[in-house]
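Note that one protein chain of the assembly has been removed; the remaining protein chains are unaltered in position.
The block that comes next holds subunit A.
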Amino acid sequence: MQKFFLINKIKHIDYKDTELLKSCLKNHGRINQRINTGVSATNQRKLATAIKRARFMGLLPYVIN
């Protein structure tokens, strides 16, 4: 995942990139830990912020049943 950000030179993580954010969610909609996403601490924080924004805007669910 970290390599994905490095290869594509992604500096900012957008809350509208739902496909990208979905891959960082667990089966029930919780955010994956850093050990599972494999990203740096900075990018993990950015990911978490983007996911929370997407949830607020109804682009991602809070809980997947």
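Miscellaneous remarks
Criterion: a contact is a pair of C-beta atoms (placed from the backbone, for glycine too) under 8 Å apart; a residue touches a chain by one contact, two chains touch by 3 or more; residues count from 1.
Note that contacts and distances are computed from a predicted model.
Name of the non-displayed chain as stated in its UniProt record, restricted to "Protein-glutamate O-methyltransferase CheR", "Small ribosomal subunit protein bS6", "Anti-sigma factor antagonist" or "Branched-chain amino acid ABC transporter permease": "Small ribosomal subunit protein bS6".
Residues of subunit A that touch the chain left out of the display are 1-4, 7-8, 10, 12-17, 19-20, 23, 35, 38, 53, 55-62.
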